[in-house]
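Heads up, one of the protein chains got dropped from this complex, but the rest are sitting where they should.
Moving on to chain A:
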Amino acid sequence: MDIVVCVKQVPDTNEVKIDPEEGTLIREGVPSIINPEDKNGIEEALKLKEEFGGTVTVLSMGPPQAEKALKEALAMGADEAILLSDKAFAGSDTLATSYILSCAIEQLDDFDMIFCGRQAIDGDTAQVGSQIAENLGIPQVTYVEDVKVEDNTVEVKRRLEDGYSVLETSLPVLLTVLGEVNEPRYPSIKGIVDAHSGETEVKKWGANKLGDVDQSKFGLSGSPTQVHDTFVPTHEKKAEILSGTPEEKAHKLIDKLKEEKVVSK
């Protein structure tokens, strides 16, 4: 079972604070992490490797700093980690990103499965996984919360808004997983030592490693979408803090809501 996992390094948005005066994001000092659901993807791949043998290759596109995320993946037990980093990749939207990742996957030996997290916490688009599957012409299942592999088929449980479905697909397949699918392991001490002593190394690939492909589909030129404008949302809220004893506060609130006809009771 040879498995590819695509991961993204993201700022830990739970740690992001807002500048109360400017209303802007304070990004300094915010730690970078492996996108949480991508980590579930790594865990699922490692579990399948333990059961069926094979290899786990972790792939990430990003700036040179993203090497840290890949080192963590190696420390968790991945066999190989490849960082796709090149100026030519800059400015990629999801279409260009998925193309670059797909080109890299085609440079690898045959694979049986690809795992991605459902979505990244810094963008929440949930697009790149499906786009890779389309580029490679393989089936996909998104919102996966359980995976069972038997012979040459995979049975997955796919979360729906009002329940779930059970799907069966052939290999190779791309799955995007939810946090519910497993509990990611911590890197082992040996894994951490190996990843940082150079025993296991993150490979770095630039655009020239991707073979004879259409480079105009990389980066900005390969991105149909552009950011036209950004703005800070404004909210005109009263922000009135009610004072008094707990009883007084509760009654003031009930009165206010009735006065302003928010509640009818």
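What we mean here is this: a residue touches a chain if its C-beta (ideal position, glycine included) is under 8 Å from a C-beta of that chain, and two chains touch if they have at least 3 such contacts; residues count from 1.
Note that in this section contacts and distances are computed from a predicted model.
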Absent chain per UniProt: "Anti-sigma factor antagonist", "Electron transfer flavoprotein alpha subunit", "Putative ABC transporter ATP-binding protein YxlF" or "STAS domain-containing protein"? "Electron transfer flavoprotein alpha subunit"
Out of A:1, A:108, A:149 or A:167, which residue would touch the omitted chain in the full complex? A:167
I'm checking contacts with the chain that's been left out. Which of A:95, A:108, A:192 or A:207 qualifies? A:95
In the complete complex, the non-displayed chain touches which residues of chain A? 13-14, 16, 18, 20, 23-25, 93-95, 98, 119, 121-131, 133-135, 138-143, 155, 158-170, 173, 179-180, 214, 216-217, 221-233, 235, 237-242, 246-247, 249-251, 253-254, 256-257, 260, 262-263, 265
